[in-house]
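Of the protein chains in this complex, all but one are displayed in their positions.
This part shows subunit A:
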Amino acid sequence: MNVDRMALSRRSLLKGVSATALLAGVAAPFAAPGAARAQSADAVRVLCVEDPFFFSLKAMIPDFEKETGIKVELESLSYDALQARLVSAFVAQTSDADVIAVDQMWLGQYLDNGWIVSLNDFIAKDADIDLGDFLPEVLYSSNMWRGQIGTLPVAAYAQGVMYRKDMFDEFGIAAPPSETSEDWTWTKYVETLKALEGKSFNGAPVFPTVVCGSQPSPIVHMFTQVSTSHGAGWFKSFPGAPWDFEPQLTGPAWVKSVEVYRALYRLSPPEAINYVWFDAGTRFAKGDIGMFYWWTPYFYLIKNAGYMTGTKSDVMDKYATAALPKAEGVPQTVSLGGWSLGVPSSSTRQDNGYAFIKWATSKATQKKMALWPDLNHQFSDFARASLYEDDEVKAIYPYLDIQLAMMKQGNGKVTRPPVPGYTALESVLGLTLNQLLTGSEDPAAALERTNGLFASILKGNFMIPYQKESFADSLDEAKALIGKLTKS
């Protein structure tokens, strides 16, 4: 009898397990996306990228919770992981975030696909957002697409020069200027670096500069500052209307830019061919680099030995910042980038999401983030113009005047056009540039080849000929929209 009971019991167990597994398997695809997680009305789920701003923002979260009574669930991911997760979640309709970090290159894709909501209505109804305090160049570059404000900037980056004061003094080299001028050109920049070639400092050999060579994004981010300075555009007509994406990589400005970047690589440590963003910064922080240019967060990140370690670097009190060089006779354009926050259209707590964005991008929170002392003060990436005038903040970040001047010359839509399918173009350009640094190929021939690949990709993506509606996307249009939303 015991044996029978045992057999029956095992069978029942197997039946139960099978039925559960079957039900779970069959039911899973039909489960409503929102049913995956019960959502509390007084909470907000934030999916963020782990860039430098994240740490000071995270430290301020208790203030938001205290002010609003809304509990924040904050999660951070790397750049690639964040984009992969967001897109997968949007396509599968399983997004459970109320606020997401959005790179400027993703904005058009997210708005066009209806994955994030336009913030125009939220802003128009909001009396104290103080939209006019945001730098219009930043909003235009990172947050606007086809007349919609899709996101608001939580961390805005321009590019600028960092150099070793002590090294320049030692070798009698004039300090680079803090303002853009016709005397401070890329030719002059390379000449200045050449004055450091073969030198030793404090008993160690010096590399005049350091560049990023790793493909695709790091080298493209750094190179495009040189190319934009030289007036090298990607397409026949963009962002101005009518949009025409016929690639234009064969002009003399592109060739000249490659020659400049090649010269910079020759003055860098050879291993820079594999350097990604932070490798260049941490190399400068080690102390054997004379001068380099990079995203403005490195103005403060190089105070750390290593990447965001909090340990003071050898160059902490020995470096200064300067304006970016320009090309002869070409108006300066500076690369603008950074991170912004948006509200997914799938969110059931969009008001909470907007409340969080408004708080995180507000002058008060951004100032608190700047004053947060950990990691040797790690936040000066303001899009708020008023913070560049704040004495308390300027005392900690003495380079803010230079950073603001670079921001005001910024145009992220020209430097790296945020067009649909941008990453495929970046892959090809990054590879070509990487090959050009180590190889001896003629830049004109390599760019001709790349131009052909661009055309092939753009045709494959139905961008040539462009059949959708164009949009006259200019800074003036952006200012007009800001004015309109501010008045309403």
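Simple rule for what comes next: a contact is a pair of C-beta atoms (placed from the backbone, for glycine too) under 8 Å apart; a residue touches a chain by one contact, two chains touch by 3 or more; residues count from 1.
In this text, contacts and distances are computed from a predicted model.
Q: For the chain that's not shown, choose its UniProt protein name out of "Carbohydrate ABC transporter permease", "DsrE family protein", "Succinate dehydrogenase / fumarate reductase cytochrome b subunit" or "Response regulator".
A: Hidden chain identified via UniProt as "Carbohydrate ABC transporter permease".
Q: Among A:Pro52, A:Pro136, A:Gly160 or A:Pro216, which one touches the chain that has been omitted from the display?
A: Residue touching the chain left out of view: A:Pro216.
Q: Per the definition of touch given earlier, which of A:Ala424, A:Ala455 or A:Leu475 contacts the omitted chain?
A: The single option touching the absent chain is A:Ala424.
Q: In the complete assembly, which of A:Glu50, A:Asp96, A:Asp112 or A:Asp401 touches the absent chain?
A: If we include the chain that is not displayed, A:Asp112 is the one touching it.
Q: State which residues belonging to subunit A touch the missing partner chain.
A: Touch set of subunit A with respect to the missing chain: 4, 7-8, 80, 83-84, 87, 90-91, 109, 112-115, 213-216, 269-271, 273-274, 276, 420-424, 427-428, 431, 434-435, 437-439, 453, 456, 460-462.
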